[in-house]
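As you look at this complex, bear in mind that one protein chain is not there, while each of the others sits in place.
Chains here go by letter, A and B, matching the order in which they are written, and residues are numbered from 1 within each.
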Amino acid sequence: MEILSGLANGFAVALDPLNLFWCFVGVLLGTVVGILPGLGPPATIAMLLPLTFHMQPAGAIIMLAGIYYGAKYGGSTTSILMNVPGESASVVTCLDGYQMARKGRAGAALGIAAIASFVAGTVGVLGLMLVAPPISKLALSFSSPEYFGLMSLGLALVVLLAGRSIVKALLAALLGLWIASMGTDLFSSTSRFTFGRLELLSGIDFIVVAIGVFALGEVLANMETQEETQLLPVPKGLRNLLPTLQDLKDCRFAFLNGSVLGFLVGALPGGGSTIASFLSYGLEKAVSPRRDQFGTGVIEGVAAPEGANNSETGGALVPLLTLGIPGSGTTAILLAALVLWGFKPGPLFIPENPALFWGLVASMYIGNVMLLILNLPLVPLFAQVLRTPAFVLFPLILGISMIGVYSVSGSLFDLGLLMIFGLLGYLMRKLDYPAAPLILGLALGAGMERALRQSLMMSEGSLTILVSRPISAAMLSLAVVVLLIPFVGRFNAWRVRAIEQE
Amino acid sequence: MRNPVRTTVLAVLLGLAASQGLAQGFKPTRPIEVVVHTGPGGGSDVLARAIAIMIEKEKLLPVRMQVVNKTGGGAAVAAAYLAEKAGDPHTIGFFTGVWLTTPLTSAESKITLRDLTPIARLVLEPAVIAVKSDAPFKSLAEFIDAAKKNPGQLKQSGGSITSRDNVVRQLLQKATGARWAFISFPGGGERIAALLGGHVNMMVIEPEEAGEHIRAGNMRVLAQVSDSRLPHFPNVPTLKEAGFDVPVVPQVRGVVAPPGIPKQNVEFWEDLFLRLTRTASWRKYIADNQFEDGYQNAADLLKFYDQFTDRMRDILKDAGVKTVR
Partner (left out) sequence: MEEETRKSGDLWSGLALLLLGAYIVVEASRWEYLGTDGPGAGFFPRWYGIAMGALALLLIASHFRRRPSGQSTVAWPRIRRALGVWLALAASVALFKPLGFLLSFALLTFFIVAALYRRPLRVAAAVALASAAGFYLAFPFALGVALPVGALGF
């Protein structure tokens, strides 16, 4: 009952014409910065911060949150069309999204990304509304050993992302771990693998490696020949540009999986949308009857991670609003904004500012609808990008990749690194090493090392802490199960062959 | 003897020099670039943006201030960027203690604050020592005793090993002979979550961050790391009052400019920030965030550098960190 009256009041706030306008401005800006690689929500929110001082706090938070979740909608666009991950959370979308585009199904991929974002984004808000307090308690019971379990489970997914050779997939993942450990060690201030460069003291930005290995590697491989076969066919007619009913049916589980996993991982202060998207992709593949087709353009391989990175937003707002604890760069600047406006984010924030909280929740329902209406008509438009002849499209992708990297750090050194990782991406392609495990190792490496060392500090050196706590024990056992999947498959194949031969 | 031409030239030259002196030399003509070493939402970034808003509101500058995030290498990338801008009158940077400690531990970080032009110290951030509200310790002495009884078994969550959190721990450990573990977490949120979840026993936290958790009854403050009691914590003893006479190491924030800028330019910045710290918006900002006004002019700031660096070097050596300078 309390929730209903709160929500009613919230809609009264959110439906105020001015707030509705700010909500629209927010989601529109979010979509734009989401589409552009590199330029992300934290920088956009920071730029708009001075403007918000002339606004009502409700309108301001509604707009800034709109930028935050709106950016997640746009993030998939360049991943699908150009294999350029717009942000770290859309790296996984490249795997099947870009392959769908190559098969002429760019429209379906973009459409399902928008729909999955809408479904999961709405579920994320529902979660924020209904279960925020218990979830934030659960998040607090999660500590280093549990994070180690989570990261191990994530890393175990390597076997699911492997191509023909598991050995090569593991080697790529280890290369990712190596890159992840570059920089100053948090615990001891030791410089590791910095080659004497001060730019490497804080390590290599994730997006530099992702854009280099995925986008540049792909462009270089495509430019091996001058032939201009229409690489990416675009079907004519609006109907062929949107997902079919069968597609939606195929994605039923992906919607659920992405929504729930994304929300739960998002609520953890040490989680993040990158891990959420990798995990939901892995789960989707692990339970799928057409597991072997993943990576060749399967629609649920787009829906699951895109859903996860959207419901992650609702999850990430849980610790921010119920505890005043930011989990990511974007929530950190939202927290700073709240403080600058004179609020005191913390455990008492929601009870003391019900109108603001419920107004935000209501605006997020409205904003998600706006985003769906905004994004679906863009799908056919964006799909036309692929009609561009190769000699125009490829330089364009190169330019977008370089700007994407430069806009993150403003450093020419990072552009140099981008070149190195572009070459690495090309070589990996030629030598048949899968790129996804490298990115997975990079995304999880630092957090995994940290969690392991923190756990062992907590237990004074005893490894039993990892298996004596129920959540971490459960996740570690799950990781072992995942690692065994390919062997089960191989055993099955062997058994079938044995039976047939008899 | 008299040479009219020469006299005229001399007069014109003198006149020019005089008029330049009167005009105070420097007026910014394009937006000011404010370099910070954290990404959007980080401590320095938030302070820089708040100051930009205040300066605009109080009309202290004719041009806009634009925050530029040069993240990486602790503060090494931002410091190197400022050094590269030598002589540029439209660039300043906001420093913190990290700018002094990173060069101590990383050989790669070659630019120290001494290589840049000091302008002003602005803020000192005090801290409080907090435990979860259901912890058995009612005072800092009780915590220290418990740590003595079980060496290495109590845990503190904090930032990196060079952070102020660990400095406070090192100083207390050295003074009392107690020993407890220090667990690093990269994000402030994770540190608080570790304490609230009961995974660690204690943390050093900024008073503004702790305030709401105390009000909600989740946290208890044992002592404050400052020289005198903070207005919001009138009943909590300072370290000294609690019986632990250790030096108070402040978290410091201030302004520097690139090396080699003209003298009028230095004076312009000094004057601007002095005037800023006298405005009502500034005083409100300091009070809201529970900072201490730490204003120091450029000459005092230079002395502060040495004092801070020497103390940090000793503390880090005690902590077993290799120092390179």
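Following the convention adopted for this analysis, contacts are C-beta pairs under 8 Å (C-beta built on N, C-alpha and C of every residue); 3 or more make two chains touch, one makes a residue touch a chain.
Predicted model only: the values in this text are computed from it and were never measured.
Checked against the full complex, the one of A:171, A:286 or A:478 touching the unshown chain is A:171. From the options A:3, A:18, A:287 or A:396, the residue with contact to the unseen chain in the full assembly is A:396. What chain A contributes to its contact with the hidden chain is residues 32, 36, 39, 47, 167-168, 170-171, 174-175, 177-178, 181, 185, 187-188, 190, 192-193, 216, 219-221, 223-226, 228, 390-392, 394-396, 398-399, 402-403, 406-407, 410, 412, 415-416, 418-419, 422-423, 426-427, 430-433, 449, 452-454, 456-457, 460-461. With the whole complex as reference, residues 152, 181-183, 320 of chain B touch the missing chain.
Keep in mind that, in the parts below, only the chains that are shown with their structure count from here on.
Touching chain A in their complex are the following residues of chain B: 39-42, 45-46, 49-50, 52-53, 56, 67-74, 76-77, 80, 102, 105-110, 152-153, 155, 159-162, 181, 183-190, 192-194, 196-197, 199-200, 208-209, 211-213, 215-216, 218, 288-289, 316, 321-322.
Residues 42-43, 45-46, 49-50, 53, 139-144, 184, 186-191, 194, 196-202, 269-270, 319, 323-327, 329-336, 339-340, 342, 344-349, 409-411, 450, 454, 457-458, 460 of chain A are the ones touching chain B in the complex.
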